[in-house]
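And now, chain A:
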Amino acid sequence: MRTRACRWLALVTTLLPMVVSAAEKTFVMVPKGVHPYYEPCYEGFKAAAKKYGVNVEKVDPQKFELPMQVQVIEDLIARKVDGIAISALDDAGLVPVISDATKAGIEVITFDAPARSSEALTYIGTDNKSAGVAAGKKMAELMKGKGKIVILQGGLGASNLNDRTQGFKEALAKFPGIEVLQVVDVAGDFSVATNKTETILQTYPDLTAIFAVSAEGAPAAASVLKEQGKGGKILLAGFDDLKDTLEGIRDGTVAFCIVQKTFKMGWLSVEALLAASEGKKLPKETDTGVLFVTKANVGTYMDEMKKEFAAR
Partner candidate 1 sequence: MPALLRMTGVVKSFPGVRALDRVDFSVAPGEVVGLLGENGAGKSTLMKVLAGVYRADAGELVWEGRPAAFRSIQEAQRAGVSLIFQELNNCPNLKPVDNLFLGREVHGRSGLLDYPAMRRRAREVFERLDIEVDLDVEVRRFSTAVQQMIEIGKALLSNVKLLVMDEPTSSLTDKETDRLFRVIRELKANGTSVVFISHKLAEVFQITDRIVVLRDGRNAGELESARGTVDQLISLMVGRELGSFAMERRAVAPGAEVLRVEGLSGGAVQDVSFTLRRSEILGVAGLIGSGRTEMARLLVGADRKARGRVFLEGREVRLRSPRDAVAAGFGFVPEDRKVQALVLRMTVRENLTLAVHGAVKRLRAFLSRRKENALTDEFVRALRIKLASREQAVNDLSGGNQQKVVIARWLAARPRILVLDEPTRGIDVAAKAEVHRIVAELADRGVAILLISSELPEILALSDRVLVMHEGRAKAVLEKAEASQETIMSAALKASA
Partner candidate 2 sequence: MELSLPARERRFVASLFRRKEAAILLALLIMVIVIGTIAPRFLSGTNLAQVSRQISFVTIVALGELFVILTGGIDLSVGSVMGWAGMAAAWAMVGLGWPVGAAVAFGIVAGLAMGAINGSLIAWVKIPPFIATLGMLWFAYGNVLGLTKGVPITGLPAGFLTLSRGTLLGIYVPVWIALALAIVAHVVLTYTAFGRRTYAIGGNEQATFLSGIDVDRIKFVLYAISAGLASISGIVLSARLNSAQPDTGKGWELDAIAAAVIGGTSLAGGSGSVLGVVIGACIMGVLRSGLLMLGVSTYWHISIIAVVIVLAATLDVKTKGK
């Protein structure tokens, strides 16, 4: 009698952890490549994972190249993970591999950069166009409706950047007193952005403002303005919160920056993958929105972002 109970107990105690761990799902985040931008995304991912009791990982493609991202996803398919959140390097290029993942029973969503032609269940990220519009509105406010502005764009072929520029220009179009002089390609490169800002300042001595739709633009332009003593005299604003951009906000060289709610992206990704795995239907897109960082909240905005989720 006792031996039978012991045997049953032994069975249960060996099987139970296996059953429990089988119930614990594994979700993997696949960014575009190695970049500090994804750190807050992954923090949000991890925080949500902790709350919901799932395993999470991040696997970076070695370079910002489509074949590498495809390979990472294929490896994950072979490992039979439960869900993948991808920041898509390309739209059409990921269609086949996302289809394979879906067929293998893996839930696939995109975050930060969409792949609208694919079978990804949803896109969680910034709506770049409306972000651009919001930025344009704020810039026009600061310019008091008139003046000349140059836009710095890190690569004229990037669709997300083009969306931002388009939105930005649309918002400015409502102000006949504002003239967009040029959209300048800075190739995502710091030193190119620096050189071009210098030249722009020489070309347009009556420039009112500079706006950067990609991360390297604002800090590069800020350093040039500072060197020439024009910090604060020419309005400067841009996307993303690199350390030097925040520095610029603190010392007044940068009027504001637009931060993508990367933490939120990570968090919502976990929620979306979980919901999908439970068979719930997901909305096509979720705009995580943007946050403006100015001198007022430059020290606190990070915590503000996270507080939104601490309550949940």
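Simple rule for what comes next: a residue touches a chain if its C-beta (ideal position, glycine included) is under 8 Å from a C-beta of that chain, and two chains touch if they have at least 3 such contacts; residues count from 1.
Regarding selection, all candidates are chains of the complex that A comes from, given by their letters.
Computed from a predicted structure; not experimentally measured.
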Handout entry: In-complex contact of chain A, chosen from 1 or 2
Key = 2
Handout entry: Residue ranges of chain A touching candidate 2 (in the complex, touch as defined)
Key = 34-36, 156, 182-185, 189-191, 194-196, 198-200, 202-203, 205, 219-220, 223, 227, 242-244, 247
